[in-house]
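Structure record follows, encoded as structure tokens.
Only a portion of the chains appears, each positioned as in the full assembly.
Per-chain residue numbering starts at 1, and chain names A and B are given in the order in which the chains are listed.
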Amino acid sequence: MYSEKVMDHFTNPRNVGEIENPDGVGEVGNAKCGDIMRIYLDIKGDIIEDVKFKTFGCGAAVATSSMVTEMVKGKTIEEALVISNAAVAEALGGLPPAKMHCSNLAADALHSAIQNYKDKQKKE
Amino acid sequence: MKRIYLDHSATTPVDLEVAALMMTYYTEKYGNPSSVHSFGREARQALEEARRQVAELIGATPQEITFTSGGTEADNLAIIGTAEAMSKKGKHLITSSVEHHAVLETCEFLAKNGFELTILPVDAEGIVSVEDVRMAIRPDTILISVMHANNEVGAIQPIVEIGQLAKEHSITFHVDAVQTLGKIPINVKDMNIDLLTVSSHKIYGPKGVGALYVRKGVRLAPRAHGGSQEKKRRSGTENTPGIIGFGKACELIGKRMDKEDARQIILRDKLMNGIIERIKYVKVNGPLGEKRLANNVNVSIRFVEGESLLLSLDMLGIAASSGSACTSGSLDPSHVLLAMGLVHEIAHGSLRFSLGSQNTEEEIDYVLEQLPKIVERLRMMSPLYDQAIHK
């Protein structure tokens, strides 16, 4: 069902956890449909210095969350914003068709965290 | 890696004795039972012996058994066949909200094609109320279809009482007994059952074989048209080896039913209680005690999602199933758990272990050792868990 890469990220997810006092937090999904992803960002200048996630969901949800954190660590916000859900799936060597829509939301969570960071910036 | 199979409600391995018998009919006694020659006659004879074996396990006569390609086809034949045969009498059907999709979807197909459907609710344990059935009956009701025991939560339904009601009102009564054949004694006569669905691959027989018991005198329209096999009830060259395997499986499971049932209840309770003791925030789904199938354990483990649990168990060689949406490819979790009143997020975290004849106490110990660690790991990852424990 899942590629080896997906199973690897599911079994050994990168960057699980929380950041205390994060610069941005984003959450997508809801428990009703079985997937919640929350992403925490630590941003210095324009650079994503640290990123963590917590996810409630299926194998694909965990793996895409893990993958997206790997993809953005050390990147600029601009670079992070162009990462799409499809790009995350591709980086994992593909997802089963049934999973492409429901559990492939990690990039959305990332973007939401960046938006949260930007909103905070504006307020300050 | 040793693998531990705890998904017997999904399907079972074929008994070696059954498989060996089937091999003979695949490669040596391969005749078409409709043929006049000796190849045909030996196949016919074995086929009729299988019909006798299936009939015996449910207290029917062999003439009342129609073989099908499985439980799903038998359910479809029972429901659509009744609807077609009885539509002049009425167009109202009654079923329950916890039926297998093979019953529910078929009823809903009819509901889209001119029939009226009442779907009965269940209580928190997944059990249909006889009173609800009584109140749902109308003068134009032609079919009541309620399963014997539920495949997800193991809830045993009050079939005898519902059968009594159906009989009083001369309504055809269909029972899906796929999960109870060979597990709970069935006597179609005593239970006032008109149509009974059974399936081979849940009782250590081959996949792709099932049967519908059709009580003598009950009107049923056929659905497969062709060579008039199965007394015109179900055309198509008979799956002789499969049917013979099913017959043998019925004989074998009938013999060991009582003993095996007692053995599985001990394992079941050990597993269920062990989970509750070792893991916090766990809810048992379905009834306890007498009203629960001997082989069914179903729990909701809060703050984690079912497919993640399954994958983690699978990596340790443990095969189970879940009511999570993610395992079905749909967005909604199990319709059974929702009908029982579970909220979506709890239903998503459900796990079913279904025991079989080969399972041992050591296997249960292993699951009880591993499952808490898996849950702990997934909960540490879950945004719902810290919210809840910080509350």
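General remarks:
In this section, a contact is a pair of C-beta atoms (placed from the backbone, for glycine too) under 8 Å apart; a residue touches a chain by one contact, two chains touch by 3 or more.
What you see is a predicted model, and the numbers here were worked out from it, not measured in a lab.
By label, the number of copies of each protein chain in the whole complex stored in this file is given as A x2, B x2.
Rule of thumb we're sticking to: only the chains that are shown with their structure count from here on.
Computed from the mean C-alpha positions, the centre of chain A lies at a distance of 40 Å from the centre of chain B. Every residue of chain B that touches chain A in the complex is listed here, in rising order: 303-308, 311, 315, 324-326, 329, 331, 333, 344-345, 348, 380-386.
Within the complex formed with chain B, the chain A residues making contact are 2, 7, 10-11, 13, 16, 18, 27, 31-38, 54-62, 98-99, 102-103.
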